[in-house]
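Removed: one protein chain of the complex. Kept in place: all other protein chains.
The chains carry the letters A, B and C, assigned in the order they are written, with residues numbered from 1 in each.
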Amino acid sequence: MIIEEKNRECIEACLQCMNACNYCYVSSLKEYDLAMLKECIRIDRECADVCAFAAEALSRDTAFASEICELCAKVCDACAEECDKHKHEHCKQCAEACRRCAKICREMSKAA
Amino acid sequence: MIIEEKNRECIEACLQCMNACNYCYVSSLKEYDLAMLKECIRIDRECADVCAFAAEALSRDTAFASEICELCAKVCDACAEECDKHKHEHCKQCAEACRRCAKICREMSKAA
Amino acid sequence: MIIEEKNRECIEACLQCMNACNYCYVSSLKEYDLAMLKECIRIDRECADVCAFAAEALSRDTAFASEICELCAKVCDACAEECDKHKHEHCKQCAEACRRCAKICREMSKAA
Partner (left out) sequence: MIIEEKNRECIEACLQCMNACNYCYVSSLKEYDLAMLKECIRIDRECADVCAFAAEALSRDTAFASEICELCAKVCDACAEECDKHKHEHCKQCAEACRRCAKICREMSKAA
């Protein structure tokens, strides 16, 4: 895949996290215990959107990689924290993707 | 990676195409023959943006996959056509990613 | 405001619709009858996202105004239809914004 080589790992982590968050969002809206998941739905969308934004910004080699990745890491942390409260498989997978993305974004943020 | 299984191939094609278009966009802005590449720059951004939009829509299992993928395929066609006019390696790679994405989007559009 | 004059009315209709959809989305997530509103939540996000995409595309004078506005009009129709099922004030306002946006997008789509 042809992308800015130095940004590749972080782009891919953001895109995986976007997918995990959107999958959790869609799945949560189908769950029986919907009321318990409303904060999860909300932060899933938030996190998917910021990850999508960060991935596209990194793929056009933004001059603001450090600031954008720092923002992305914060939202990922919040999403992981919320998803950790729930037992659903999609929440567990989402929390894991968020933690991984937050870690890689923080490294990117320091390096950029 | 946890995404909607049926949409996976198309999401990945869109994201690869977004990366290729943005790489071509960034690279074109650095070229000496900038004036010849201005239409390329413009359509690269257009195509990257529609691919990013399509990928996120598919990852949240949009009910409009057919229409969105049809739009994406048209923009990819136009971007491939423009990039084919230029000799730069980034243009060739972009044209190839666009053609692949257009093909997969058309299949998705019919299946959705 | 400095924008592409010919696209101005349509950009503004899309942005108003984005706002109405996101307001309805946020408000729906706070309602007691959350389970009845889950399709509304889903289509609100869908419609807000496509309106935001259309508005930005029009503001950079996209060559695909016709196709993008046609897509936007379809999603607006679906969102208006869903919101019409509910009695909440935010749903009524959202349905109205969606119908207005769909109408203006269809005019834009024919003219473009």
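Simple rule for what comes next: a residue touches a chain if its C-beta (ideal position, glycine included) is under 8 Å from a C-beta of that chain, and two chains touch if they have at least 3 such contacts.
In this text, all values refer to a predicted model and were calculated from it rather than measured experimentally.
The undisplayed chain touches these shown chains across the complete complex, A, B, C. Of the listed positions C:39, C:56 or C:84, the one in contact with the omitted chain in the full complex is C:56.
For chain C, the residues touching the absent chain in the complete assembly are 1-4, 11, 15-16, 18-20, 22-23, 25-26, 48-49, 52, 55-56, 59-61, 90, 93-94, 97.
By the touch criterion stated above, the residues of chain A touching the omitted chain are 43, 45-46, 49-50, 53, 56-57, 60, 62-64, 67-68, 71, 74-75, 78. Chain B residues in contact with the hidden partner, per the touch definition given at the top, are 29-30, 34-35, 38, 41-42, 45.
By our rule, only the chains that are shown with their structure count from here on.
Shared contact partners of chain A and chain B comprise C.
For the self-contact between chain B and chain C, the two sides draw on mostly identical residue numbers; the shared fraction is above half. Rounded to a whole number, the gap between the C-alpha centres of chain B and chain C is 24 angstrom.
Of all residues in chain C, those touching 2 or more other chains are 45, listed in ascending order.
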